Every structure is written in structure tokens, then in C-alpha cells.
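Here the complex is missing one protein chain, while the rest keep their positions.
Then we have chain A:
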Amino acid sequence: MMLRIKRVPTVLSNYQKDEAEETARRSGGCGKNCLRSCCIPGAKLPLYAFKKVTNTQSEKGVRGNENKEPPVAFLDSLVLGEWEDRMQRGLFRYDVTACETKVIPGEYGFIAQLNEGRHLKKRPTEFRVDKVLQPFDGNKFNFTKVGQEEVLFQFAASEDGEVQFFPNAPIDVENSPSVVAINVSPIEYGHVLLIPRILECLPQRIDRQSFLLALCMAAEAGNPYFRLGYNSLGAFATINHLHFQAYYLAVPFPIEKAPTRKITTLSDGVIISELLKYPVRGLVFEGGNTIQDLSDTVSDACICLQDNNIPYNVLISDCGKRIFLLPQCYAEKQALGEVSPELLDTQVNPAVWEISGHMVLKRRKDYDEASDENAWRLLAEVSLSEERFREVNALIFEAIAIGETIAETLLDEPDTKTQSLEIENAITKSSHRPMVAGTHECLVLQ
């Protein structure tokens, strides 16, 4: 059996609309100034090169920050400036600041937004929801087809260890740049997409390198209210081309207020906790000796979920220092007809933002009647059952333990770099089946 749901897809790019009319074109410029080989030669975009932070804690040193001012403030100048520019150029489908928004009374203060424009003029489309990993399909809409005017800048690690900004940098096709583009259906001011190595056409699937990039972007923004999110396929991602979303909303999200209970501290200092008193069950990752430690642990957990075909959402909060991982089953329930019609009627798609407590509502009625209780009711449907959550956790911890074992094993090895890469790859490939033989081999090595 194949599970499908029908839903109105969110339009992320102005070029998504004419997908139906899309036909194969030969090179020579398709006339849309896109990011494919037809239009990319000679194209230039601003390039922001961030300084690699090694220590997760470094940003809040006890005696403050002695660093000199970067040439461009990433969030306050670059993201917001470029975004406002696109707004004044009329590239968005609506003015999101004209959408009413409020905090719903209640312990956590769920945030509701009335957004009547986001889903207009789109017919419902079928989505397959039972396959978290699907191959990239170049015939479908993907971000290489957006117009260059929708791309704000290229985002890369700086080579000389200092923040650098180039207002007009050529696009280095060989090195497939990561880019930040606008979401033309924003749910808040500054809503953008981070598309890692855009020209590599990666499917929606977490890998260590891309996840680290997302964490770096959160760290670079340096503002706890600028968060990144990720939806896997089957957990309300609409486009199968690797992307993270991000936007700016200067109120705490309910999920960030929920208490947590520590499960464990890994040897590299990463602390894994469990969300408590929240309608959706999930894990919280924080700490770690380096941003890379934290990133790798979360990536491994995500890889484990996607390899086990479990849909999930990720929220990167607090400047990349706290990450929420939420396996979910709403779409599956929806496909199986297990979601109540009242909930379906609201047409709320519980993706990462909704799960985090920012509810985007399409009908005035739902907005006016929005209550703490309704939010809990919806989100309760999203959550895995207690039993299933335990099972999934066991898988995740196993996957993380494998990563840990390898790290430990390699500590004694002189030439660790190449080896760790090889083993990492081996693990990624074999982790479809939990309890891989590899674990034991590694342990024997010790």
C-alpha cells in the first residue's frame, strides 16, 4: 500500500506556479534568470563568508566579546536588508506584516497568525507520505529553477577565518555554493530558505555537512529569535530538494518554554534531554564541546530517523545551541483516515513551525477561536505514542552510540582524519538496518 495525502502545497518560489507548463528547454538562457546552466554563466550574487566557530560557548564569553565588528551584520543588515529589498520589489505573494498575529492565552502562549493569502490560488496536490527518502527528480520544481532575484546571497565558510562580505561574487559552479533565498509565502518577516550546495541537487535528506551549515547560520545570526527549521518528507516538506527554513519572530516559542528532563550526557559534552509537558514528544540536544559535536550528534539522529523511514521535524533554536528533534506521524494518520474531520478542516499542516507552537491559520474563524486547548488537540495528533516514541528513541540512541564509539576508537589512532570519514560513510550506508555488525567490529577494535 502506498500512503498519500492531498494538500494545498505552499508556494515557496514565484517560479513554482508554472511548474505544469514547465518543459525541457535547451541551454542559452531560459529567460527566467534561474540558477541552472542556462542562466548561471556570468551571474553574480553577494557572498557572505562566516567565521567558523569551534566552541559552542564562545559566543557568550564571561568577559564579553572582544571580537572586532564584522564588515556586515549578518542578520540585522544582510538578511533583513535584502529581504526588505525584495519586499519593496514586490516579490512576495502578500505582505506578511499585514497578517494579524497574537499570543494565545495559556501557559505556553501559543502564537497564532491569520494568513488568508498563503494558500490561495492553488489546487490540492497529492503527496506521498510514506517515504521519507525519495530520489531527487529534476523534472519537478526545485530551487535551481528559482529566479536569481529570489536569491539573497551565497553563504559559505570563510577561508581565512574572518567574516568576509563580497557584494558581487561570481557563482562558483564547481564548488556548488549554498544560498539563502526568500520564501515567497513567508510566515513571518525575514522568512528565508537555506539551500545547501544548491547545484548538487540534493534530495530532502539530512547529512552532517549540511546540518552543520544550518547550525552555522543560526550561530551567525546570533539572535535567539532567528530560528531554523527542517521538515522531512512525510512531515510536510513540500519540495524534495534539500532546504532549511528560517525566520525572525521575537517571541519565545512554546516548545522553547517546555521543561525538559536530561537523559544523558555524551562523552563530547552533548546533552540529550526529553521534552516534558509538551503535546509532541521529542528530544532536545544542547551543549557539546564544539558546534561540530552538537551538529554531528543531531545529524546522526536525523539520519537514523530518515533511514528508518520515520518522518521528523527539527527546530534549531537559541542561535544553534538548542535543537529540538520531533519524530511525527500526522501525515500517516491523515492518509489512513485517522485524523478527525474538524482538524482536517482547519487545513493546518503541522510542520516544524506549527509543532514549535507558531500556528498559521487560514480561516478567520479558526483564528478567532484559537485556544490553548485547540493547539494541544492538534499537536497531540502529531506526536508519536509513548510506546512508539520509546522504540524510536532506542533506535536513535543506538545510532548515536555508534558514532560515539567510533570517535572514541579513533582517539588512539594517529591518522584520524581519513579514517573517520571512511567509517562515517560506512555507517551512513549501513544504518538502514539497526544493530549493524559494524558496531561490534568497532568495539572489538578497541
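Simple rule for what comes next: contacts are C-beta pairs under 8 Å (C-beta built on N, C-alpha and C of every residue); 3 or more make two chains touch, one makes a residue touch a chain; residues count from 1.
In the analysis below, contacts and distances are computed from a predicted model.
Asks: Given the choices "PAS/LOV protein B isoform 1", "Ubiquinone biosynthesis monooxygenase COQ6, mitochondrial", "E3 ubiquitin-protein ligase parkin" or "GTP-binding protein ypt5", state the protein name listed in UniProt for the chain not shown.
Replies: Hidden chain identified via UniProt as "PAS/LOV protein B isoform 1".
Asks: Can you say which of A:P41, A:P71, A:P124 or A:G138 touches the chain missing from this structure?
Replies: Within the whole complex, the residue contacting the unshown chain is A:P71.
Asks: Any idea which of A:V11, A:I40, A:I104 or A:I323 touches the chain not displayed?
Replies: Going through A:V11, A:I40, A:I104 or A:I323 one by one, A:I104 is the residue touching the chain not shown.
Asks: Touching the hidden chain in the complete assembly: which of A:A157, A:A250, A:L344 or A:A380 does that?
Replies: Checking the options A:A157, A:A250, A:L344 or A:A380, the one contacting the hidden chain is A:A250.
Asks: Can you name the residues of chain A that touch the chain not displayed here?
Replies: Looking at chain A, the ones touching the missing chain are residues 57, 60-64, 71-73, 76-78, 80-85, 88, 95, 97-109, 111, 165, 167, 189-190, 224-225, 248-252, 256-257, 259-267, 273-274, 276, 318, 321-322, 390-391, 393-394, 397-398, 400-401, 404-405, 408, 435, 439, 443.
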